[in-house]
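Let me begin by handing over the structure; questions about it come next.
A single protein chain has been omitted from the complex, and every remaining protein chain is retained in its original position.
We call the chains A and B, going by the order they appear; numbering starts again at 1 in every chain.
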Amino acid sequence: MNGHPIRIAELAERLGGRPVEGDPDFRVHGVGSLEAGGPADLGFLRSAKFAGALDETRIGALIAPPELDVGGRPVIRSPMPDLDFARAAALIVPTPRPAPGVHPSAFVDPTAKADPEASIGAQVSVGARSEIGPRTVLHPNVTLCDDVRVGADCLLHPGVVVREGCAIGDRVILQPGVSIGGDGFGYEFNERGEHEKVPQLGNVVLEDDVEIGANSTVDRARLGTTRIERGVKIDNLVQVGHNCVIGAHSAIVAQSGLGGSTRLGNRVFMMAQSGSAGQLTIGEGSFVAGRAGVSKDVPPGSRVWGFPAVPEHRWHRSTVLVRRLPELLSRLRALERHLGLDPERRRTRDE
Amino acid sequence: MNGHPIRIAELAERLGGRPVEGDPDFRVHGVGSLEAGGPADLGFLRSAKFAGALDETRIGALIAPPELDVGGRPVIRSPMPDLDFARAAALIVPTPRPAPGVHPSAFVDPTAKADPEASIGAQVSVGARSEIGPRTVLHPNVTLCDDVRVGADCLLHPGVVVREGCAIGDRVILQPGVSIGGDGFGYEFNERGEHEKVPQLGNVVLEDDVEIGANSTVDRARLGTTRIERGVKIDNLVQVGHNCVIGAHSAIVAQSGLGGSTRLGNRVFMMAQSGSAGQLTIGEGSFVAGRAGVSKDVPPGSRVWGFPAVPEHRWHRSTVLVRRLPELLSRLRALERHLGLDPERRRTRDE
Partner (left out) sequence: MNGHPIRIAELAERLGGRPVEGDPDFRVHGVGSLEAGGPADLGFLRSAKFAGALDETRIGALIAPPELDVGGRPVIRSPMPDLDFARAAALIVPTPRPAPGVHPSAFVDPTAKADPEASIGAQVSVGARSEIGPRTVLHPNVTLCDDVRVGADCLLHPGVVVREGCAIGDRVILQPGVSIGGDGFGYEFNERGEHEKVPQLGNVVLEDDVEIGANSTVDRARLGTTRIERGVKIDNLVQVGHNCVIGAHSAIVAQSGLGGSTRLGNRVFMMAQSGSAGQLTIGEGSFVAGRAGVSKDVPPGSRVWGFPAVPEHRWHRSTVLVRRLPELLSRLRALERHLGLDPERRRTRDE
């Protein structure tokens, strides 16, 4: 992945003044993995555990923990090689930004206000009274409905929809096809026993530094606000129901779902394909395992697994014992035979 | 949430003539929850169970069950406060409707027919011979392919796609990014053992009063029709396979999926993240619990849980007993010790 060539000493400086070993004038042209990177690329080594990969790699330079032998290559020493590599990659291969301005094929309602430094791409539609902050990019085919506010330095990828009245902070990234502010799933049974729609009059607020993955959906509140707090990261195809509140710096991995009015504390982790019923609270710092289904409140700092979700050690115990059920059954049979009891002979069929 | 101010007595009249207590000339300016609503807002109280919230609320007026003490506020008395509040909200805060007509940036094929009262938004594309009924709104970036029919009073939110030949009734609501009429997942293995596509020649019919949530997908039939009957409500990120038939007034909550050719009777309820294999029938009035996976036909009026889905009481029994497995194992061990048997000592490893 080629980018802007940069001297490794300058790169180390921009990473906060990390020490460099080897040729400080080595020019890094791109970044790469140890498997595929080339002699002009920068790679990284997380820890001594991965050092075996150095035998085969063609990588030219590295970010690596202090004192780890990197075979004489130019190296930036860092206590956090992963993080520094991420930052280096952003410097070496910066995201190209489209030019500011409104594309001729875009439609921006005359009452909307787009900062002159914002980029409004092809086929975009921006509704009445909406506001778009500086350096924000609306990629092609994005739709902002009426009265939407988007802050500064946001990236809205193609096909994103933000419905009326929703508000987005600064540095928010929405991957393709994200839906913000669709109606919550709310009906009352009427006199004829049919579903009658409950108006969904609230909105969605995405605070600063939120990122949401492709084709995920965040529903507007029935009344009030569905709120995704600062720094929350959400993966693809996740469902966030109406009136949820997701605490700051939480992360929700792909295909998980939250029922209406569920609240996550700060720094909650929900792994892939997990879920929570509505109206629940998942306490700060909790971890919800992949495919777990939360059916009652989870205290702060919990680790829950399975469906219905239970504390991790209980789930592991049960799972192991379920696998041992054939053995348990034969031990039970042995006892029965030992005592001259044999209930299974009286059964006509083993179900 | 502010809307059209309305006298509470007039509102009660429009709700079918409900009785009013307190000042009949009190003007309601908006609607709100008990937690967040203000002195000009209308709220509601479902039952005496929630009456504690009245101590703290700033809400100005209420819809409440008969005889419940509401602290002297103007109140509309109703046996169905939830439903009447939903209806009141629709009256006080009506959904703004874009003006009728075709936006200059939209493309409508010359052979298509849009009712003059319909609204065709920015960046919309309407294919050949498609028809759009009166007062229907196509929001920006909607795509109707060729030969699509959409009835009256429908709302198609941004990014919705309706593929060729599909038909949509009246008062249908499609949230952002819904896909109607994508090809069903159908292949045959050919002579080389590779998947060969089976043409998906049927269509999708959505009957009157259907609503479908954001980024959900309804596949067209292989031959014939995938049919979603009158009044069905589907939440976000739901998958409906080719040739399914979903009976009237059923509801399917988020992230659930139906395999091809599955039939739901009327008024079936599928909770979130549930699913059904293809070719099955789920009988009228059945309830499929959250995360349940249906793997064989379900008789009418059933309640099923778990995977593979079983009747509710069996699932609860099994779930409780799985949690008790550690206890069952120690009781088994106690018996073995009592009888001088100890199979575990002969095991080399507890797997």
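Annotations
As a convention for this text, a residue touches a chain if its C-beta (ideal position, glycine included) is under 8 Å from a C-beta of that chain, and two chains touch if they have at least 3 such contacts.
Given the structure is predicted, the values throughout are model-derived calculations rather than measurements.
Considering the full assembly, B:183 is the residue among B:117, B:183 or B:284 that touches the omitted chain. Check B:74, B:151 or B:257 against the missing chain and you find that the one touching it is B:257. When the whole complex is considered, the residue among B:32, B:81 or B:202 that touches the unshown chain is B:202.
Residue-level contact of subunit B with the missing chain is found at 105, 107, 123-125, 127, 141, 143, 145-146, 159, 161, 163-164, 177, 179, 182-183, 185-191, 193-199, 201-202, 215-217, 219, 223-224, 237, 239, 241, 255, 257, 259, 275, 277, 293, 295, 307-308, 310, 314, 317-318, 320-324, 328, 331-332, 334-335, 338-339. Residues 1, 31-33, 35-37, 80, 82-83, 86-87, 89-90, 93, 95-96, 103, 105, 121-123, 139-141, 157-159, 173, 175-177, 209, 211, 213-215, 231, 233, 235-237, 249, 251, 253-255, 267, 272-273, 290-291, 319, 322-323, 325-326, 328-329, 332, 335-336, 339, 341, 343, 351 of subunit A touch the missing chain (whole complex, contact as defined above).
Just so we're on the same page, only the chains that are shown with their structure count from here on.
Annotation: 25 Å between the Cα-based centres of subunit A and subunit B.
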